[in-house]
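In this view, the complex is presented without one of its protein chains, the others remaining in place.
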Amino acid sequence: MILLWYILIPAVAAPLAWLVSRSRPDLARWVALAGTALPLALVTWQWVSQAGALKAAFVAHGPGAAGLVQGTWLADVHATWIAPLGISFFLAEDGLTLIMLVLTFAMGLLAVLASWRGITARVGFFHFMILWTTAALAGVFLSLDLFLFYFFFEMMLIPMYFVIALWGHERRVYAAIKFFIFTQASGLLMLIAILALYFIHGRATGVYTFDFTQLLGTQMPSGTAFLLMLGFFAAFAVKLPAFPLHTWLPDAHTEAPTAGSVILAGVLIKIGAYGMIRFMVPLFPQAVYDFRTIGMILAVIGIIYGAIMAYAQTDLKRLVAYTSVSHMGFVLLGIFAWNTLALQGVVVQIVCHALSTGALFILVGTLQDRIHTRDMAKMGGLWAVAPRMGGTAMFFALASLGLPGLGNFVAEFLILVGTWQVSRWAAVLGAVGLVVATVYALWMMQRAFQGQETHALRFDDLVPRETAMYAALIAALVVIGFYPQPLIATARQTVTAAQQMTAGSPLSPEAASAAQTMIVDGATADDGQ
Amino acid sequence: MLQLLWIVPALPAAGFVVLLLLNRHLSRRATALIGAGSVGLSAVVAILIAVSFITSPPPGDAYRQVLWTWFDTGGLAPQIAFYLDAMSVVFMVVITFVGFLIHLYSTEFMERDEGFTRFFMYMNLFVASMLVLVLADNLLLLYLGWEGVGMCSYLLIAFWQKDVQNVYCGRKAFIVTRVGDTALIVGLFLLFTQLHTLEIQPLMAGAAKNWAAGSGVAVAAAALLLGGAVGKSAQLPLQTWLPDAMAGPTPVSALIHAATMVTAGVYLIARTNVLFTLAPDVRLAVAIIGTVTLLYACFSALAQHDIKRVLAYSTMSQIGYMFLALGVAGWSAAIFHFMTHAFFKALLFLAAGVVIEALGGEHDIFKMGGLRRKLPTAFWAFIIGAASLSALPLITDGFYSKDLIIETSLGAVDGNAWLWLGALAGSLLTSIYAFRLVFVVFFGEQQTPVTLHPRWRMKLPLVVLSVLSVVGGFVWLPGWMGGFHPFETFLDTALPVTQTVAGSFAYTGVAALLTSLIAVVGVALATVWLVESRAALARFAARPTPHDVQTFWLNGWGFDWLYEHVFVIPVKWFARVARGDLVEPAFSGIAWLNLQAWRALSASQNGQLRVYIGVAGVGLAVIVAFVVLR
Amino acid sequence: MTALFYIAAAVAIIATVLVITRSNLVHALLYLVVSLFAVAVVFYTLGAPFVAALEVIVYAGAIMMLFVFAVMLLNVSADAPLRVPRSAWIGPLVLIAVLLAELIYGIGLTNHALHAGEVGPQQVSAALFGPYVLGVELASMLLLAALIGARHIASQPESPGLDEPQPAGEAPDTRANEGGEA
Partner (left out) sequence: MAAVSLDHGLILAAILFVIGFVGLLTRRNLIVALACIEIMLNAAGLAFVVAGARWGSADGQVMFLFVLAMAAAEVAVGLALAIRFRQSLGRLDVDDADEMKG
């Protein structure tokens, strides 16, 4: 039942925020704060109290268990919904879901906090949208019925569209429509794939169902599987976003209000990664294996291209947006590598990217609120004006370039070391991406914060509310940087289960490591002579 | 006592945190006390630990302290753990001790700077990172320290960030070293995948057990680690950042770009010596890189005008010596030179800092001159430092370590005459440029008035380092001087003994005489050219060919130009071309097509009722035709 | 009866052609009445006296009355081009020639005989209030809606801005010249 609360609390708080805003606009902020903080507290409590259960689930069902079975969940809700069509209301939570939920509510909370002063128009409606997004996101991460998943997937799109289109910056309508069309078109491809899977499974077994656990392992010709996999891949790759489907992201991020950017970067684009791990790869392991080379090429291009594009930008927010493209390239790389190291790296990357990039977006937002521009040519030397802001920016820039000791490094290292075991050149090129990351991160610092302050800008340094937000984010990144084990342990069962679902395919780590060993042995034998 | 090991890096780290949190609420005095005090305490603890380590060595001559497991997944479980053996003891003590002296110096040097707190914050963080680097038990933690010092180096080079030029230099340093770091981290991937651990000792044992000497994987691993070392230690071909790194405050140059960080590459290679032993080709490459770099840097140093750039090139060249030593398996010799170099190069930089400060920020040596009487402390410190750098025989520590390297380059099993000749030539050039500096700066006519005199906090480190620069070498005397070598004995517990060719010419007194003579000849030449016939030298330098050569050397042999044109400009060009996103046209193309289709269709929507009816009629005709003619 | 059918058919066709060719609006409407009467006769010959009567009453009576009132209200004779240039006929005629040919081809000249005898008002009413009662209700709804709609549309006051009357001077000339294309 607790799972329902995760969706219901923000969903109920949403209209409430709207209603109270009619009489007292500021009260809406508090309602929204409660609507995100409450489930955050709840999920954190669940995490703490069920840490043991997670471990037990791993031990009990860990290596050797037959994949994803009921009983390995921390909690689930299974109710019939539209029985004749095989649609059920199936929510379930495991370690990865838990992490995603924490992230969702934390980012929702940050979004509310970040717009405390920035949003003044239609306050109630804004918070309605934010809370609605939060509720839909929680639903996306919780649902295991593919129809329900698609339902939430689409539901979250609409408020996001309004957030960009109503509270965005100069070219907001263009950006909002672009975002909508990209997501919607690719989402429809996924719907087609879901329906095709539904019918194929129904024809083969006579059971027409959208239940993911039953659809697993559906037999179909490899060509069909490949096409269906591409349907899922299209939706998730657009969300992620993977090169070359990323062009909506810079526009959407740049034009969205700060809260929108935070949720976009923090959670929304992570749906791509989550969906791939949860659905795409387990459903079509062989097809994913066939697609692996192309996927890795796209990932590597995304890493390097995104980084260079970030370097090329003059708009600070657009720069940060392109860094997301680069970072999500790592995530894609890790997913296609599909071994424990890489997948754990992906999980850590999901969290750390949300923290660091979310913080950068808030920073750009606070900066824009103060100096009314995002153009770096009009900045420079801001450190002298606002040293605390400069130091904070430096920290997150360094996090963004993958400095060891911060969470992003752990993530990128795990992904790359996992990738290396599958494809060496991809790992090497991914590592080259770290150099380019240095270039853009430092370039950003130089243009915005260092150098001579020439534009006579005077504004306030961080206020306590902002300092508190950044301090929390910094602390989280440092803690993950030095002790990511709680995250890793929480996600371990999910990762193991996902890998077991693909155990029969060449994607499984056993097959990969066997191949690797063969290569190594061969190489060693050759070299030895 | 050894259990206190974690305190050594923790103290400066705590200093960093305290300064960060209390930033605005601290007086300068308190900042100085925390900044320098934490490093000083750390030095005290380090020395106590060293004493304890020497007097009662732990079992296996190494001590390992595990703090916690960093993470554990997929067979990769690096720990936050420190490993102390003879080599890390040397590094730890040198870093904390020299670091403390430089911090002390900085409390006076930086006292009028508005970024006083920020400076000590970065410096403390640097010391902590550097200690993590040298104490790390596994390569991943080492990489953490490695990047941490790189970051601090960037922050400190760009410390005076109001000048974009400084920021540029900082960025350049970070990016160039990060190129090397990428090779290092790829090396980590390779090592972990092959040997399933990143903990250094098991890794080395595993490599020695599983890999044949000269096997491809060993060569690849060693080459990748070498890539990292080359970047950090400013060796060819990734050396271009070091001269520019002199944009930072002088104590930074002394600590980071002379005494400690740049020698991290040396540490890494010595630490992973097993890999390099398994890959003789790579080791030869190390030796060749070292020799070429040392000669390259000597020639470049000869042409510089900026006092700090001379010293930067000399650092590069001295690290070249260390690489040369590593390349011929003279592990201990390299560490020995690291230590003496830390003393005398820090001394030189600090003395240069006094001069620069006294002349109000003047860097050009040709605007100095005649400072011998005005700044006696700096003068004597500089003389001692330069003598040590030139390896003047017997009375300087540089002599003992450099002489050892020159000996080893010929006398070791892997040594050869070419490396030896290169080292000797470098020695000659070193004495020339070192004393060129002394003569130009301290002798002759005074060009710029002295405005500031150093007080005790700047003088004390000079004195201490001067003493060390003289006596520091006595811990390892060459064979012909009696063979007193406790330092070698100590390091032998951690590093393999250098295999030497018995009865090699290198170890005879004649060879030692030769090396000593060459150093003296260099000083003599500098004296003749710069004191006796300076005008003639100036006339010679003004001729076209020497002038061009000098410019070429001044610009570091055109490496910056080359990299600018091969890497920077193409990337910038691409970034400019691709600014609007290269993929975007594909999507806007779809949008454009839709727009055109919309235009075409909306043209038919002309509002003319009768046209609509006519079209409907045609449609009707077509449908009826279809029905009736079917 | 057969002859009557063909005569009435001929009258209907001729009158209808005249409806669309007369340039005098009132004449055209009067020909339309003739056409409707002729069709009423056709209905009668087909054995449907009830609809024949309705044709006369509703179409020729009520509907045409509406038309005439409208013409009078609007004073159409002073209006717009009623004369159609000759060239404007070509396209439509070609089109309907094709259409008519298709229709006749589709109908086929197979001489299906019609049912003998008439279908009187009683049967029609039985069907209308039997199986088609729902249709009747819908028709009544439709008529009510039309009533309200017509009232609403015709009486709506002029809203400025949206419907600006065209300047009277130039418009008729330009329109008259371009009438030919169809």
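Lettered A, B and C in written order, each chain numbered from 1.
Here is the rule we use: a contact is a pair of C-beta atoms (placed from the backbone, for glycine too) under 8 Å apart; a residue touches a chain by one contact, two chains touch by 3 or more.
Here the structure is a predicted model, which means the values were calculated and not measured.
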item: Visible chains in contact with the missing one; value: B, C
item: Option touching the unshown chain, where B:Ser27, B:Thr69 or B:Gln608 are the choices; value: B:Gln608
item: In subunit C, positions touching the absent partner; value: 1-2, 5-6, 9, 12-13, 16-17, 19-20, 25, 28-29, 32, 35-36, 39, 42-43, 45-48, 50-51, 54-55, 58-59, 62-63, 66-67, 70-71, 73-74, 76, 79-82, 84, 88-89, 91-93, 95-96, 99-100, 103-104, 107-117, 119, 123-124, 126-128, 132, 135, 139, 142-143, 145-147, 149-151, 153-154, 156, 158, 163-166, 168, 171-172, 175, 178-179, 182
item: Contact footprint on subunit B, counting only the chain that is left out; value: 601-610, 613-614, 617
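Keep in mind that, in the parts below, only the chains that are shown with their structure count from here on.
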item: Whole-Å gap separating subunit A and subunit B, where each centre is the average of the chain's CA atoms; value: 37
item: Chain centre separation in whole Å, for subunit C relative to subunit A (CA means); value: 66
item: Gap in Å, rounded to a whole number, between the CA centres of subunit C and subunit B; value: 98
item: Touching two or more other chains - residue numbers and ranges from subunit C; value: none
item: Subunit B, residues touching no fewer than two other chains; value: none
item: Subunit B contact footprint on subunit C (complex, rising order); value: 91-92, 95-96, 98-99, 102-103, 105-106, 182
item: Residue ranges of subunit A touching subunit B (in the complex, touch as defined); value: 243-244, 246-247, 250, 305, 308-309, 311-313, 339-341, 344, 381, 383-384, 394, 398, 403-405, 409-410, 413-414, 416-418, 420-421, 427-428, 431-432, 434-435, 438-439, 442-443, 445-446, 449-453, 482-485, 488, 492, 516, 520, 523-524, 526-528
item: Subunit B to subunit A touching residues, read off their complex; value: 68-76, 80, 140, 143-144, 146-148, 151, 154-155, 158, 161-164, 167-168, 170-171, 174-175, 178-179, 182, 185-186, 188-190, 192-194, 210-212, 214-217, 571, 574-576, 578-579, 581, 583-584, 586-587
